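Please see the structure below; I have some questions.
In this view, the complex is presented without one of its protein chains, the others remaining in place.
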Amino acid sequence: MAQMWITMGPQHPMTHGLWTLRVKVDGETVVDTEPELGYIHRGVEKICEARDFTQITPYCDRLCYVSAMTWAHSYIYSAENLLEVEVPERAEYVRLIATEIQRVTSHLMWLGAYSPDIGNLTIFTWCLRDREMFIDLMQELGGSRLHYNFPRVGGVKRDLPIGFAQRCRAKIALFLERLKEYEMLLDESTVFLVRTQGVGLASAEAMVNAGVTGPNLRAAGVNYDVRWAHPYSVYDELDWNPSVEKPSSSKGADCYDRYRVRMEEMVHSCEMVLEALDKIPGGAESHYSPGDEMIQSKAPLRAPAGSSGFHHYEDCRGESMFYLQGGGEGRGKHPYRVSIRSPMFITIPFVAKTMIGYKIADIPAIMGSFDPCIGETDR
Amino acid sequence: MATHPRAQPNFRNLFIKPFWMTLVTALRTLGRPIFGWGYHNKSEEMLDEHSKNRVSGSVMNDVSSHDYAADREGSDLYPNLWKPMTLMYPYERLEDLEPWLFVPGQYNGRIGVIWETCTACKLCVKICPNDCLHMSTELRVDILDGAEGENAGYGSNLEVGGWAAVEVSGAKEFQETRNPVTSHDAPIDEFRFGEVIDLSGDTATVRWNDTGGEDIVERGELLKADDQIISGRIDIGRCMFCGLCMEACHFTSFFMTNEYDGMSGFTRQELWFDAARTRVLIGEHQEVVDAELAKRATKERVKREKKAAKVKAEA
Amino acid sequence: MADWLQLNDWLYDGLDSALNTALHGTPLADYAGFMALVLAATLACVSVLGVFMMGLGLILWIEPKLWARMMDRRGRTTDWRSLWVGEQGVTAGEWWNKVPYGLGRPIGALNRWLNKVMGNASKHPSVERVNNRSWHGAWWALPGFVQTIADGAKFLTKEHMPPTKADRLIYEISPFLIISSTVLIIGFMPFSSGIYAINPELSVLFALAIFGIAPLGVFFAGWSSNNKYTLIGGIRSAAQLTAYEIPLLITVLGVCVLSGSFNFIEIVNFQHSAGAWNFFLLPLGFGLFIITMIAEVERIPFDMPEAEAELVEGWWTEYGGMRWGLLFAAEYMRVWAACILCAVFFLGGWSAPFAGLMGNLGVVGVVWNDLIPGVVWTMLKSLFIFLIFVWARASLPRVRTDQILEFGWRYLLPLSVVQLVIAVILRLSFYDPAGLGSGSAWDGGSGFFWLVPLVVFVVSMAIFIVYSIDEDKDPPSRPYHVHTVEPAGTHVAGSVGGRQKIGNTGMR
Partner (left out) sequence: MGMKISSKANIAAAKSAVEAIKSRFDSVGVEVSSAQHASGHKRTYVSIACPPAHWLALAKWMRFDGGVNHCSMITGVHHPEGGPDKGWEVIAHLMRMPVVDQKPGKALVHDAAKLSGDDVPMEYEVVLTLPQTDTPVVPSVQSIWVGADWNEKETWDLVGIDFEGHEYMMRVLNPHDSPQGFHPLQKQHHLRYHGHNEMYDDAQGFMRLPVDVDKVK
């Protein structure tokens, strides 16, 4: 039968952002794919070479605009490795709380965008409604809804606001009840299961070799997570283990497993936040003024030439990483080179290949299940 | 394998549970929870004391009388607590419904500058990642410097790294005789400014701004000059509200108010906010402004006492 | 059974006698009968179309409202007032004063009253904050209803841009093919015994035959728009509609066999006089009819031809302006026609529910059975069926195309044949024509007039519940083939493998 190239162009509901997927189609079956990235390449790495270390954080917020907090922290940890800065204990707890709330927000945004791809439009509004609760928490912490510029080299910009703990506990309690409703509409619906189970198979070793990590890898049955493999922050002091899903076929994880992993991960993140609120040194009710040594330690502003620092970080979509080299312009105030590892920049070409053999209608199901975020892909 | 116990693609899951769940959600939005589910929209203690007395005086909305829920509290417009969460923006405002989100100083809203206490140190201009802050300043001689009589000694004195000025000879006479309407040549500057390199005894080495050359000048002739701010402009079209300028300002004259609307325009020029549009309600930040002015006053008093003590010591 | 609102009889007899008396003795006298016939037929058609369009407006308003509530939001809240008050309160001024002979005064009064109730004059605390544009309107004024009318009118202003290399002739014909066949169905659908456009002997066959023309137009539209997405959409819809046409026809055949006739009105009369609705006799048929109708009108669970996720708009992407507007309206007309068909076939058209029971309640019974015209009952029942359609749209995701076809051929077709066999058995062995008049045609020989329907309904419900209680621990092999191939991990990076170069991919 004649095969034809279809361009699922930059502007397409399936792409969750601006990138093109050229698909060679034989009838309904996908025969070959060709991803095309770079539409919103803003050259963040070049811009960061002309900014100080504090000025870079707002740009890192805007890398993946759905999980700004995780990306800003990913940069800050590598900057602290470069500038050799110690972070006070309370600041690490505040960072953990902020990051885990952001992970729930990001996964909710993914679920809200993924289910209309498969056809269930109701979940979109439910997810935004529940995401609104967590966005309000982040607005208290960071000052605005999506981009916070919250972490500083050596600590955080502001402590937990007054009354934050009581609101956070109330919202998480309600959200954990609401998750059961999602499962009633998705897990217990044959049509959803039929569209996601057995679709988009990817085995663990193939994914690791191709550089795919995070929830997509944990869906294939291995509980590898950068938060315990290369520990940072205070994850090792919380009673926590990563959510892992037993793959449903010998050929690896399918879309349903990836969906299950993210639902589990939301629950784990909520429990982690509750535990962190109880264990935070100085108590969750107290509030230290900005710049207080409990939440921010003094940090040098210059990095000598030849020094370098990098840090692997568990982003909501995989393992993100910043590699900084010191000694840039302004006698070391600017970094010489900032290199950003975006998990989705590596995963999207892999997923494009995973689609071969499935139907056209499976393309959004498979691509959506890997949670692409194009802001971080194109940097 | 499905870790969810009932997640199997069988006949029962074909439509029963999804239908039931959407029906329940629909009935829940109609008002008082007909179907209970106590956890849903349960009243929660969300308003902390700090926010309560801050907004208890609000005219628009008797905030403290609301009963709040975790997903969003009731509103005066739609009294019953259980309703869809959508905020009817122009008619319900988020700062009325959730006052704890808009604690002044913790919300990155419109930029507000108290131009009076701004000392044109340009720290904010330097820290801004997007270069949105443009400030034009001018070197001026402080008239209090050479003052004699009862306000002698009020002006500040020369410092290393500060600015100094020398009167241009003949400038005053030229100024009197020049008739600005008919004169063809431009007015000449009254002073010649330079940066003070070092002050040893009664002579000072100054690097002149116009020629860049350095020479040693008698301290007596030198007047203290200062970099005064003329106008400031913030390009809101470029600003990403990161709040670094607020943290960089040492003189607490830079605030981010909690206004989030009213910053729109049709052209890019309209998005250039001049001093008038970056006003801050002094009342809101009264205590902070008073603290700053008090700090400067004490610095001034200490300087004057030191000067008086020096004068008494010489006498 | 006689429903007092016999609109057709009034029209035909009334006009006939009126014109004969009026034209008596004039040269046109002998044409009077013919003119009366033409005038009455047009008025009948206009009234039927009016009733149908009123229903269409209602469902176009109910769907977003209900669907929004299921999504935990409010849905449209545009208020009637926005018809005459623009932004910042701009209005056309008191234009009604200029209407001659004071005919505009009532419009002015109405305007003032509406303003007082819903507009500027209403004293709502929060509305004063925002120069008094009341957003929520009064609940009884159906807030949001006007949005559909405004959208419809908006399409008139949009430009019609056919794609350059489109197959112009077919591109222009196919929307009219779809729209005309959809409107034609209304002609055959009776709303009550007295309100119908035409009542041919085999009206059911006519209606369903016309219902089957639209898929042809859909396929033409998909092919002729010279767009890969619409081509895929068109082929998908052609496959899906053929796959679901046959089970639909067999289910309707079962109903006709049971009711003993191919005429809508006789089917409804049979249901009333036989004493039981077909819903109770053929519950499986009711379920099959709903599922096949959802697939016929391409709504959510079977929405692949217009799947937002990958085909963006499916086969009607390239249409703009009023063509797209009419296509959109035609889709909802087909939904509304499906609901009315379902009401007529299964829920006993214009007969009041619990007629017998309410009958012996004295005055209430009289109001219930006779005073309320049949049209109201038909509308209510089809509205109830429409709620099921919207409920499905809010709850279920899309089924993949090959799974739709597989479900259609492997599950629905056999089930519809089984349902036909049930109908034949019920008709032959359990039906005794003697009790037709007295409403006890289904008593199966015993005294209790409702025996057979009750037994059939209870047995079907029992089977349904037994099927639903699914406690088998290990998941059954999947009902639908999911074709899985080697996972892509075997792909070696960069292996071009006979990959055809696309455009300038910047090879160095």
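Order of writing sets the labels: A, B and C. Residues in every chain begin at 1.
Assume a residue touches a chain if its C-beta (ideal position, glycine included) is under 8 Å from a C-beta of that chain, and two chains touch if they have at least 3 such contacts.
Keep in mind that what you see is a predicted model, and the values were worked out from it rather than measured.
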Subject >> Touch with the omitted chain, as defined above, among A:G27, A:G43 or A:G291 >> reply: A:G43
**OP:** May I ask which residue of A:E205, A:D278 or A:E293 touches the chain that does not appear here?
**Re:** A:E205
Subject >> Hidden-chain contact residue, picked from the options B:R238, B:R277 or B:K307 >> reply: B:R238
**OP:** Would you indicate which residue among A:T33, A:N81 or A:S269 is in contact with the undisplayed chain?
**Re:** A:N81
Subject >> Interface with the unshown chain - residue positions in subunit A >> reply: 37-38, 41, 43, 45-47, 49-50, 77, 80-87, 203-206, 208-213, 217, 220-225, 227-233, 235-242, 244-250, 252, 308-312, 319, 321, 323, 325, 336-337, 339, 341, 345-346, 349-350, 378-379
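The working rule: only the chains that are shown with their structure count from here on.
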Subject >> Arrangement of touching chains [line / ring / star / complete / other] >> reply: complete
**OP:** Go ahead and note the Å separation of the Cα centroids belonging to subunit B and subunit C.
**Re:** 59
Original post:
When the centre of a chain is set as the mean of its C-alpha atoms, what distance in Å lies between subunit A and subunit B?
Top reply: 32
Subject >> Length of the line joining the C-alpha centres of subunit A and subunit C, rounded to whole Å >> reply: 44
Original post:
What positions in subunit C touch 2 or more of the other chains?
Top reply: 70-73, 394-396, 478-480
Original post:
Going by the touch rule set out above, which residues of subunit A reach two or more other chains?
Top reply: 122, 126, 129, 185, 189-191, 194, 197
**OP:** Mind listing the subunit C positions that touch subunit B in their complex?
**Re:** 66, 68-74, 124-127, 129-130, 133, 135-136, 391-392, 394-396, 467-470, 472, 475-476, 478-480
Original post:
In their shared complex, at which residues does subunit A touch subunit B?
Top reply: 51-52, 54-59, 62, 122, 126, 129-130, 132-133, 136, 139-140, 142-144, 147, 149, 157-158, 161-163, 166-167, 170-171, 173-174, 177, 181, 183-185, 187-191, 193-194, 197, 245-246, 248, 256, 260, 264, 290
**OP:** Enumerate the contact residues on subunit B facing subunit A in the complex.
**Re:** 1-4, 6-11, 13-15, 17-18, 20-22, 25, 39-40, 42, 44-51, 70-72, 85, 98, 100-101, 103, 106-108, 127, 129, 240-244, 247, 256
